[in-house]
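Here it is, the structure, as structure tokens.
Yeah, one chain of the complex is gone here, protein chain that is, but the others are all in their spots.
A and B label the chains in the order they appear, each numbered from 1.
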Amino acid sequence: MSAAAERTGPDLVTRLVWGTASFVAHTASIVALLVAWEIFARSGKVTMFMLPPFSAVAERIWSDAVEGKLWTDLGLTLYRTFVGFFLACIIGVGLGTAMARTKIARWFFDPIVSIGFPMPKVVFLPVVILWLGVFDVSKITMVTVEAVFPVITATVLGIQGVGHELIWSARNMGAKDRELLWQVLLPAALPQIMTGVQVALPVALIVAIFTEMAMGGFGIGGVMMQASRFADSRGVFAGIVEIAIVGYCLVQLLAMIRRRLLRWHQEAHAPSTI
Amino acid sequence: MTSNAQIVVEQVGHRYRPPTGREVVALDDVSLSVQSREFLALLGPSGCGKSTLLYMIGGFLPTVTGRILVDGKPVAGPGPDRGVVFQHFALFPWKTVKANVLYGLERTQLARDEREKRAQSFIDMVGLTGFEDSYPSQLSGGMKQRAAIARTLAFDPDILLMDEPFGALDAQTRSLMQAELLNIWRRTPKTVIFVTHDVQEAVFLAERVAVMSARPGRIKALIDTRFDKTDPHVFKSKAFVDKVDEIWGLVRDEAIKAQAGRGQ
Partner (left out) sequence: MRAALIRYSPLLILALAWQLISHFELVSSSALPPLTDIGGAWLDLLKSGELMKNAAPSLYRGAAGLALAIGFGTVLGIAMAWWKPVNVVFGPLVEAFYPMPKSALIPVTVIWLGFGNGSKILLIFLGCMLPVIIGAYNGARSTEQVLVWSARSMGAGRLRMMWDVVVPSALPELLNGIRTALALAFILMVTSELIVAREGLGNLIGFLGANGSYAAMYAVVLTVAFMGFAADRVYQIAAQRVLAWREATLS
């Protein structure tokens, strides 16, 4: 069999065509949504206060950007999001690995994880504030606490799911326990872990914004809450649009990182589905 | 003569308890000795414990009763002196072919460029030149198994333990791989223990065939299968066909017993 026939996967042209088609389809529906918003807002069926037109909201975002306000608030929110997110990833992978490999860790943390998961952990914010004060530390702690759960579960599943042939093969070639963990288990579990990480980032963003809304101050959440108290509906909607854009960008960023890291995985070579 | 044998299996037994159900006796009083550089096939119906025996020699499973000696010393765990080739290749999917082969060489004392050269030579030997930088997901089944063999051969184990390595391949690839394996073995002679349930494969590849009984596994018979295997029509030669018949007769009863056991 020739080398070309041995390789699998669609060729570049096919990928480009599908990529452009789905991009166009997605943007078209967003554009349609914005147009519908504009028309409905100006139609007089609701007041400009209840639903400011998209153009007015966009104008507000623009002026905030030019003034610089947008960037400081955005930067603050993202700072809290990312610090909490990275802590959650490190703690999550560490704890998940321990739980997957040692009986004691699993016994001790399993009830905590299984009870913690369906609990509205945000309710503990007042307790966290009590312990850690009213500044960033509390916000970041809350973000970490929420975002760590999906990472833990994903890591446990990923590591437990590593086929024993891979482990035996590595031992056959002389790998010791520590080498086994870093050289075999974690790379093999990476697809699952990455999925958990991809869930954790949007969660981190949500919690960061929520803590800002609850505790006030700067950051997109705090500014939105302020706007709502001052009946500044354009400010509120501006915040929503900003969050939507940021959320979308973060999801895309992680998807791109996933494609890069998991180049070797089967999914990279499967024909893309719509 | 057991005292000169490289691998000695003495009255070995193995049992385990599955999560639900009663204890299973996988092996019962198995004794076997393998000479250095001998090609031995372990043949038997599904579930007879042949893979279990192989993995015990490999050091992955503990011996419950009896003992296994390799080069006079009891088996204490897995190690690079006994290289394993698995049915489903066990290649690291996140490493390229070359990186996979190099992994086994990392713990040898060779210098960096020597390792690279050695890896490349084995990749060439199994016919994968040009695919060093491919990932396993980009390779066909036959190519993956060739990569796995290259990886195991590269760290030069004295003993090769192969667990139905061609079982996951289609028939045509399988016969090509069988011929290639014999070639490789002739060039770099090693002790090989080859697990299979395919009688023809066992007779073609091995010098001796150990027929195992259905569970609990025991060695039922040891048959000499030395022929002139360079003859391209060996599969049709009378000697070959007779041998296959003889062994199939022994295996058939065990296969039926294994089926019956399953039905209960």
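Just so it is clear, contacts are C-beta pairs under 8 Å (C-beta built on N, C-alpha and C of every residue); 3 or more make two chains touch, one makes a residue touch a chain.
Every value quoted in this text rests on a predicted model; they were computed, and no experiment measured them.
Engineer: According to the contact rule at the top, which chains on display are touched by the left-out chain?
Structural biologist: Every shown chain touched by the left-out chain: A.
Engineer: One chain isn't shown here. Among A:Leu74, A:Ala100 or A:Ile243, which residue touches it?
Structural biologist: Considering all chains, including the one not shown, the answer is A:Ile243.
Engineer: Looking at the whole complex, which of A:Thr97, A:Thr141, A:Gln192 or A:Ser233 touches the chain that is not displayed?
Structural biologist: Within the whole complex, the residue contacting the unshown chain is A:Ser233.
Engineer: Write down which of A:Ala41, A:Leu74, A:Leu95 or A:Leu125 is the residue touching the left-out chain.
Structural biologist: A:Leu125
Engineer: Thinking of the whole complex, not just what is shown, which of A:Phe23, A:Trp71, A:Phe86 or A:Trp107 touches the missing chain?
Structural biologist: Result: among the candidates, A:Trp107 touches the missing chain.
Engineer: Can you list, in ascending order, the chain A residues touching the missing chain?
Structural biologist: For chain A, the residues touching the absent chain are 26, 29-30, 32-33, 49-50, 107-112, 115, 118-127, 129-131, 202, 205-206, 209-210, 213-214, 221, 224-225, 227-228, 231, 233, 236-237, 239-240, 243-244, 247-248, 251.
Here is the rule we use: only the chains that are shown with their structure count from here on.
Engineer: Please compute the C-alpha centroid of chain A, do the same for chain B, then give the distance between them in whole Å.
Structural biologist: Between these chains, centre-to-centre, one finds 46 Å.
Engineer: Going by the contact rule at the top, pick out the chain A residues touching chain B in the complex.
Structural biologist: Contact set of chain A toward chain B: 1, 3, 6-9, 163, 165-166, 168-174, 183-184, 187-188, 190, 263-266, 268-269.
Engineer: Going by the contact rule at the top, pick out the chain B residues touching chain A in the complex.
Structural biologist: Contacts found on chain B: 55, 58, 60, 77-80, 82-84, 86, 88, 90, 92-95, 103-104, 106-107, 130-131, 135-140, 143, 152, 155.
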